[in-house]
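Sharing a structure below in structure tokens format, with a few things to ask.
Here the complex is missing a single protein chain, while all its other protein chains stay put.
On to chain A.
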């Protein structure tokens, strides 16, 4: 890489870090200020809504298979059903994910044969 490419890389790295850091610092300061002013430091409501909807959106995009054919969509459906089924029983994280991946893998690997 030449020096201009290194500069671009450094700019992106620093910029990405600041995109993660500065809003956090801003909110931390804002919460502290509100707590001093009225004794209650609470986040704006729109922000508490946007957090879960961002995670729901990540879930939606991650559902799309790398090669979206009928088998992949079917495997995705089976995997999600397995994940949900185990989650309703355990209310945990690890086992539902493991069972979902195994169910998805079984359909992906063995159904075409």
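Everything below uses one rule, namely that a residue touches a chain if its C-beta (ideal position, glycine included) is under 8 Å from a C-beta of that chain, and two chains touch if they have at least 3 such contacts; residues count from 1.
As a working rule, contacts and distances are computed from a predicted model.
From the set "histidine kinase", "Extracellular solute-binding protein", "Acyl-CoA dehydrogenase family protein" or "Branched-chain amino acid permease", the protein name that UniProt assigns to the chain left out of the figure is "Branched-chain amino acid permease". Residues 1, 4-5, 7-13, 15-17, 19-28, 31, 41-43, 46-64, 66, 68, 75-76, 79-80, 83-84, 87, 91-94, 96-97, 100-101, 104-105, 108-109 are the ones on chain A that touch the missing chain.
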